[in-house]
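Since the structure comes first, as structure tokens, the remarks are kept for the end.
Moving on, here comes chain A:
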Amino acid sequence: MATNDMVEIRWHGRGGQGAKSACLLLADVAGLAGKFVQGFPEYGPERMGAPITAYNRISEKRCTIHSNIYYPDYVIVVDESLLDSVDVTGGLKEGGAIIINTTLSPQEMRPRLRGWAGKICTIDARRISEEILGKNLPNTPMLAAVVKVSGVLDAERFLVDIEESFKHKFADKPEVIEGNMLTLRKSMAEVLVG
Partner candidate 1 sequence: MIHAKDINERTPWQDLTPGGEIYEPGTARLFNTGTWRTNTPVFHEAACKHCMLCVPFCPDIAIPVQDGKRLDFDYMHCKGCGICENVCPFQAITMVSGGAPNE
Partner candidate 2 sequence: MSTVYNLKREVEKPVRFTGGHRLCAGCGAGIVVSGVLRALKREERAVVVNATSCLEVSTFMYPYTAYMDSYIHSAFENSAATCSGVEAAYNALKRRGKVDGTVKFITFGGDGGTYDIGLQSLSGAMDRGHDMVYVCYDNEAYMNTGIQRSSSTPHFARTTTTPVGTVGQGKKQNKKDLTEILVAHHIPYAAQTAPLGSFKDLHTKSYKAIYTKGPCFLNVLSPCPRGWDYPTEKLAEIARLAVDTCVWPLYEVEEGMWRLTYIPKKKLPVEDFLRPQGRFRHMFQPGNEWMIEEAQAYVDQKWERLLERTGV
Partner candidate 3 sequence: MSNRLSGNEAVAYALKQINPDVMGAFPITPSTEIPEYFAQYVADGEVNTEYVTVESEHSSMSVCIAAQAAGARAVCATSSAGLALMYELLYVAASCRLPIILACVNRALTGPININNDHSDSMGARDSGWIQIYAENNQEAYDNFLMAMPIGETPSVRLPVMTCMDGFITSHAVENIELLETDVVRRFIGEYNPEHYLLKKENPLAVGPYDVSSYYMEHKVLEAEAMKAAKARILEVAAEFEKISGRRYGLFEEYRMEDAELALVLIGSTAGTAKAAVDKLREEGVKAGLVKIRVFRPFPGEELARALAGTKAVAVMDKSEGFSANGGPLFAETRSALYDLKNRPYMINIVYGLGGRDVNTEDIEKVFGRLANIAATGEIGPVYTHMGQRSKEENA
């Protein structure tokens, strides 16, 4: 039951890929920007590789609802292969968007989305993270993509806030901060909206 001033986001990923961490990081950064936030994973006993779901609510007023999100504004697919097994667009609002980690363009993705007629965004998160961070860490590019696409946070403010957050998080290895920041900027620039 999202009100107009609330954005609801659903993440689809695989255990171990960082979808949960990205979800919690988004909540933290949105909180730093003065928003009311929720970031919560849906838990089961599954291990690495199993499909997982995580959720964000971001709003101007405190949201007291503690149910899962059934009608998200945005859906983020951290692993393209999930499209074959998970109904990722289920409940996605017509005016919303789906953001997929893939090498393909939005046009190329559309046939795989079971009649989804709304906005499709794609980003090659694997390539970007491998190029800059040297590892396949798709969650950072996906985080950038959702901020860019949703406009839920001011992009520049987001970059400032998350750098603060990284400084705290990576206090013992500050060398990784620059790469992460570069990844975020590049991802924002490269996300394709179709």
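Going forward, contacts are C-beta pairs under 8 Å (C-beta built on N, C-alpha and C of every residue); 3 or more make two chains touch, one makes a residue touch a chain; residues count from 1.
Basis for inclusion: all candidates are chains of the complex that A comes from, given by their letters.
Remember, predicted model here, so these are calculated numbers, not experimental data.
J.: Number, please: which of 1, 2 or 3 touches chain A in the complex?
T.: In this complex, among candidates 1, 2 or 3, chain A touches 3.
J.: Which chain A residues qualify as touching candidate 3 in the complex?
T.: So the residues of chain A in touch with candidate 3 come to 1, 24, 27-28, 31-32, 36-45, 62-68, 70.
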